[in-house]
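Structure below; questions to follow.
All protein chains of the complex are present and in place, except for one that has been dropped.
This part shows chain A:
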Amino acid sequence: MSFPLLTATAVLPAIGAIATAAVPAARRDAAKALALLFSLGTLALAIAVLVRFDPDGDRYQLTESHAWIKDFGVRYELGVDGIAVALIALTALLIPFILLAGWHDADPLETGSKRWRPTQGFFALILAVEAMVILSFEATDVFLFYIFFEAMLIPMYFLIGGFGDRAHAHGEQVASTQRSYAAVKFLLYNLVGGLIMLAAVIGLYVVAGNFSLQEIAQARAAGSLDMATNTERWLFLGFFFAFAVKAPLWPLHTWLPNAMGEATAPVAVLITAVVDKVGTFAMLRFCLQLFPEASKWATPVILVLAVISIIYGALLAVGQRDIKRLVAYASISHFGFIVMGIFAMTSQGQSGATLYMVNHGLSTAALMLVAGFLISRRGSRLIADYGGVQKVAPVLAGTFLIGGLATLSLPGLAPFVSEFLVLVGTFTRYPAIGIVATFGIVLAALYTLVLYQRTMTGPVKPEVSAMPDLRMRELLVVGPLVVLLIALGVYPKPVADIVNPAVKQTMSDVHKSDPKPEVEAAK
């Protein structure tokens, strides 16, 4: 029996979470170092997965399969395709940065309280989320996926509700009320989505008799498993609803601005760059594979919702006064692009969408983490409280600009490639949708550049005049992200090579091929 690499990749952070939580209260720094060590170990394993994965090999690789709950037809089945590998790598890559960026976010406010140990909790919870996210990328058993899809809400909920920004402009009491409101909203939205999916999961079992993604997909392809059209559509809707809440897609998005606004910047990155990716990933893996016909049936409506997300998210981002909420609405706009790419049903669109997931993770992490450093210096999230920062903290301003430019998909930075592919992929099949979506880019330029202009340029505000520039630890977080954004912008081929074969497979699942290029005959 070969080494269970996938299990190890997911179990290592889980062990790390337990170990970190078990560190005695006084040894706060040891807990942090331990957590970072485990996240780096996970990154090493994720790189091993990346290396062992053969893009031109079988569809699912490094598979593991063990009996688990026989009565429910549930197996512990893991396997990765190119899309999953890319996202696992992204997750494992971002977590060390998130931990490093949040190094002091959970230090106790007053000394002397011995029993309440938020620091250990903070780091342990992030590692727990990492473990569950990685498992949900790896699971090829629908039930197994569902379990971690749901269970990750609990640590996430404590991260949002339990840890807020340090120094807050308004009192701690108000902040904690808003924070627990945001946490509850996050949990209820996702729990309702998940429970509706549970009904569909049970329905799937009644129809198919087991939960194995590969078995069901093969049986569907071979025609040995017939689903009535209506059954398939209902099941699809049950699954899609949960993923659309998670992604989030308009009109199910309203939890995201609250959650990202109230959480600390690293947790906000964890939400949008890591956890939400499970939603879009699951659309590709489960919705399209299990319910190809229903996916095609629902495409027009989903595309319209995606375009609304793009435009609506961007418009609201333009109007935000709060930096973190602005990034949240920008993310809603970007998730619109991802969903649009997935359901455009062209290979460019889906490759673009997968690349987009990776690139959006990197660009949002860069922008949001720098924004977090900025906020922690001034103690305010309001754009109006800043001005002229680039004169006092040029490196901070510079990296903030690069993060912002990546968000607006400047050519030469990684997100440009993916956004371009998504738009091209959509345009070849649905030109009208593609045209409308393009306006999202224009709006993105508006909200990013206006944000930069208002906070970084202009006269130096007295409150920011003594603002220190990025420290070593912060540079260590931002530097590699900026390098990656530029590198993948110039040379996206490595990621594309991993992703493309998996996308082709998915396309063939839904029996779709790219539209033939047509040249209008000259009259």
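Annotations
Methods note: a residue touches a chain if its C-beta (ideal position, glycine included) is under 8 Å from a C-beta of that chain, and two chains touch if they have at least 3 such contacts; residues count from 1.
One rule holds in what follows: contacts and distances are computed from a predicted model.
Per the UniProt record, the absent chain's protein name among "Putative tricarboxylic transport membrane protein", "Hydrogenase formation protein HypD", "Alpha-IPM isomerase" or "NADH-quinone oxidoreductase subunit N" is "NADH-quinone oxidoreductase subunit N".
When the whole complex is considered, the residue among A:F123, A:Y146, A:Y386 or A:F416 that touches the unshown chain is A:Y146. Note that of A:V206, A:A228 or A:M472, the residue touching the chain absent from this view is A:V206.
The chain omitted from view is touched by exactly one of A:V192, A:V304, A:V436 or A:I486, namely A:V192. Residue A:S180 is the one among A:T7, A:S65 or A:S180 that touches the chain missing from this view. On the side of chain A, touch with the chain left out of the figure occurs at residues 67-72, 115-117, 146-148, 150-151, 153-154, 157-158, 161-162, 173, 176, 179-180, 183-184, 187-188, 191-192, 195-196, 198-199, 202-203, 205-206.
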